[in-house]
Structure formats: structure tokens, C-alpha cells
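Right, I'll just put the structure down here and ask away after.
In this view, the complex is presented without one of its protein chains, the others remaining in place.
== chain A ==
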Amino acid sequence: MLRDHDELAIGGEPAGGRLELRDITVRHPGPGRDGPTVWNVTLTLEPGRILGLAGESGCGKSTTAKAAIGFRRGGEEVSGASVLSGLDLLGLAPDARRRLWGNRISYVSQSASLALNPSMRVGRQLAQPLRRHRGLKGAALAQRQVELFEMVGIPNPQAALKRYPFQFSGGQQQRIALAIALCCDPEILILDEPTTGLDVTTQARISALLRDIADRMRIAVLYVSHDLALLANLTDRLAVMYAGEIVEEGPTRAVIAAPRHPYTKILLGLSPRIDDPRLVPGIPGIPPPTAVLDHCAFAPRCPYAADACHTVHPAPAAAAHGGVVRCLRADELSTVSPEPVAFAHARDAGTETLLIVDQVRLHYRNAPRPSVDDVSFKLAAGEWLGIVGESGSGKSSILKMISGLVLPTEGYMRFGNIRLDSLALARPRELCRTIQLVFQNPDASLNPRHSIRQILMRPLVLFRGELGAREREAMILAILDRVRLPASVADRMPHHLSGGQRQRVAIARAFLARPQLLLCDEVTSALDVSVQATVLQMIADLSAETGAAVILVSHDLALVRTMADRIIVMKDGMVVEQAASDALFADPQSAYTRELIAAIPRLGAA
């Protein structure tokens, strides 16, 4: 069995498999699920090529990827064909399929920390497929394990094999998952959001590793991701999915340079770019949960929709870029693209200092190092400040200290002329009102048992006690209208709303208190790009109107640039660099900032 592998490796140009998806359709029969979740997906994975499958959450991209290798969850009906060198994976007996999985076909899921068995040493997990599919034992097995770990860049492989998953960082866990996927020299590799949730620098390194492996081993790769910029840099071909259908597919460079489908155009414009701080405004509405077969699924949200778009279901047509596009007006619109806008900055950032943070340090008990170490900055009234850093850099902890959720271990903070030296509970109510915090995940920051009205009523009751019941109700309706939610939302519970709608409720709650300082903690990282811009725009508009200063915390440097006047870059609890936004990008002073900027996938670099 070992010989097989050697031949593959020495042969240099192994044949490589090609996987052809033909009219893959997935249905989930059951109440409330009329349409298919994936409709007539036809794609080809070529050896040595990476095919990107892009789309927002719920568009069916993961379902497609799983259906492609013949994996189906209970209750799923999959039709069509998925052919690997003459073999239809969908028609195979479960036994035969299992002989292919982990062998000729490998799959890597989004979260390696969940995919790896936490109670088993990684070496044993790597040995399982090698034993089963290759029959490796003893020294040959050990040698192959070390080879694989070296290939994916795990330092000191001998020792690493004996460790448990939790002893590795998130990026290393994903490398280990990749090593397991690659251990039997697969022909087909399916990656389902493999770097989502990892830091940009880690993401860049794993992407480079993947590209190298696909080229060298002639593997046909399907890379599923919501991140168009990432796919633009990594893939050879790109397919964009919307509501279970491929709306556009073609060579990546050509699609990025001249997208034909309005959805692709908008998605591209919505991705923050480092060469342009402007964003295309978000699009209203949410994608349909299943495929729409009687008209164009995107028509209700499409700014270019004509009458025909609402009555005719467009068929895939050849596009100028050499791929296909599913849009009736693709040719008419070939030169049209959505215009990016800058976020309104109504007032000149004042001279009056609003917040002073001076040599602040936060060291949690039992933590090996301080979460925040000697951080100092000033914020002017009405200024928009971005704080950027990778996970664990202490950026969120700064917000927690300012809002009074934790006390700094050392240091001095002042807001206006009030010293911030107590927890929120002990602070004057007026101070709590004027500093408002919006959280990353609106699923968690809105009490699931409270109606939207109850949620919005709370700041009014606490901070605007002088208002009567009728005035409060009027204010709630006014702010709902301001964040473009219908008044009927007031009686709904949070779980009835989409993620973007929930985040708008959270923003409305913050602004009902009429804050002077708004703290935004990764407010868009749980949202799809199509609503990300809308939410940022809303924060920008409301802040500009009320003159509130904003601190925007994010791991995404390009995103922060769209709003912030000034940016602070953090690493390991310390400030690495602090500069005006444009200056930071034009002339980054520290090596770390340069590394961060270099790691951001670029759009339109082609």
C-alpha cells in the first residue's frame, strides 16, 4: 500500500481527479420548506485548480459542498450527479462512499476545534485514515505522520503528534485538520470556510499553504467562503451563489475585474478595500431561504431589476468573461457598477477632549500576561476612532473598562471631567447614559425573552425618567423608523428578526440613551456583508446627527478604515501604532501594521 503513495509522490504529475457536479439539487421536504435549498448546481473541479464558492450565510454553499461528495443529512433529498472519474458519488452504496471519503475525497470543516476530537491525541487522529485507507503501520506510519505535519507547517512534528487539540492555536488546529485531509493524497479536497474565525495573518498563511499544496499535489479544490476578497486572491475560478443557485461563475480574475451579475457587483463593492475607504451602500431585505423558481431570486433586492426580472426565471447564459451568468440584464448592465459612498462625517472632529485613557493596564487574576498593557490615548468629542487587533490583542477589554464592566488594574481614565474609576453599577446614571456599548453578536446582546419594545423601553425608563408613557412609545417608533425597521417589530421577540435587524435594534437601544460616546465591539463581524454596510452606515448617520464620538473595535483593518478618523493598532495588549487613518495605510510605521496590511486580501489587484 505504501508503494501507491510513493508512486504518487515520485511520479511528479499524478493524473489527478476531476469532479463534475451536474444539476445538483437538494431538498428538505417538510412543512414550510417548499423550494429546494440548492437548485441545479453545475460545476467542475479541475485537478490543480481551486474553485471558489462564494455567497452569504444560508445561500446553500455548504449544502452544495457536502452534497457534492455524497454526504447527506437525514431528511435531505439530493438529485443530480457528482461524477469522479466515471463514478457517480450520489449513486454509490454507503460502504463504497466511505471507502472514498478521507481517501480520494477529503473534507475540511469550518471549525477545526470542533472537528478534531478533543480527547484524542492528534497523532492518533492522523493515524486513523492512514491505517484504514493505506494500511500503514509502525515506522512507515510514524514517518508519514511526521511528513504530513512538516508539509502543513507544524513545528517540531514528533512532539506535536503526542499533543491534544486544545494545546494548539486555532490556526495550527486548522493545519492539523488539513494534514488529516491530505494524508491519503486525495484527488478532491472540499474546504468549508476553513479560515473563517482565524486572524487575518493566520488566514493569509493558510491560504498560501493551500495554494502551494493544490499546485504541487494536483488536487482539485472546492473552497467555500463568504469572503469574496479572500477567494479573489486564492482561486482560479469563482462561483457566486444566491438563494441556492449559482448566479455567476467564471475565471476568478475576469469575474472580479468585470462582474456581470448585479449581486456579484454589489458583493464586491460591499467588501471593504484598503485602497478605498468608501463602501457601496448595503442592500435592503434578506435572501429567500430557498431557491425561487418563478422569477429572479435577487430581483426584490436588486437595484437594477426590470419588470421582466419579477416574472421570468433567468437561465444561465454565457458571459463575456468566459463563464456563465444568470441575469436577464447582464449584457445591458455590463458597464454599470454600484457607486461606493463615504460615510457622512457631519461635524469637524472637535478640539475638546472627551475621553482620556492614560497608561491603563488590565491584568486578570491567573492570566499569564496583562490583557491590556500600558495603553494611552485621547478621544476628541465627535471623533471616530478605530481600534484594530487580532484576537487576544486586548481591544475589546479596553471597551469593557471604559463602559465600567471591569476595572483597570492600573491607570487613569477620564470622561469629560469625571474620573472613570468605578464599575457601571456605582457610576452616576448620567455617565452610564452617555457611554453606550454595542456588542458583536446581537443574538446574545438582546435578551431572548424580552420583546423589542421592552428592550428599547429600558434605556428610556432608566435615563429619560421625565418622559411620559406616550412620549416613550413615540420615541421607540421614531427610532425604529430611523433604523429602518417597521413599527410592527416592536411586538416581536429577538429571534423573529434576522441578524442584521437585531443589530439595528441594538443600535437603536444605544442611541435612545443619547450617548456622547458609542463603543462598538466588532458590531458587524456576526453579520453578512450585504447588511454590514447598512449597519455601519446607520451608526455613522446617527453618530453624525447626534455628534457622538465612536470607538469602533474590529479585527478588520479595511473595515475600520471606512469609518475611523484615527486608528490604533494593538498586539498582545499593547499599542503598536497610532495614526490618522490615511497616514496609517500610506506609511505604516511598525512591522506589525505592515504585516497586517499585507495580509488583507486585495480586491481588484489583478
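The definition used in the following text is that a contact is a pair of C-beta atoms (placed from the backbone, for glycine too) under 8 Å apart; a residue touches a chain by one contact, two chains touch by 3 or more; residues count from 1.
Operating definition for what follows: contacts and distances are computed from a predicted model.
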Omitted chain per UniProt, picking from "2-oxoisovalerate dehydrogenase subunit alpha", "Tetratricopeptide repeat protein", "Cyclase family protein" or "ABC transporter permease", is "ABC transporter permease"
Which of A:S498, A:S525, A:T546 or A:Q589 touches the missing chain? It is A:S498
The one of A:P281, A:P588 or A:P601 in touch with the missing chain is A:P281
Cross-chain touch to the chain not pictured, restricted to A:E339, A:E352 or A:E466, is A:E339
In the whole complex, of A:I476, A:V489 or A:I507, the residue touching the missing chain would be A:V489
Touching the unshown chain, chain A contributes residues 32, 280-286, 301, 303-304, 336-339, 341, 403-405, 423-425, 427, 429, 431-432, 435-437, 439-441, 443-450, 458-459, 462, 483-486, 488-489, 492-493, 495-498, 501, 504, 509, 513, 534, 537
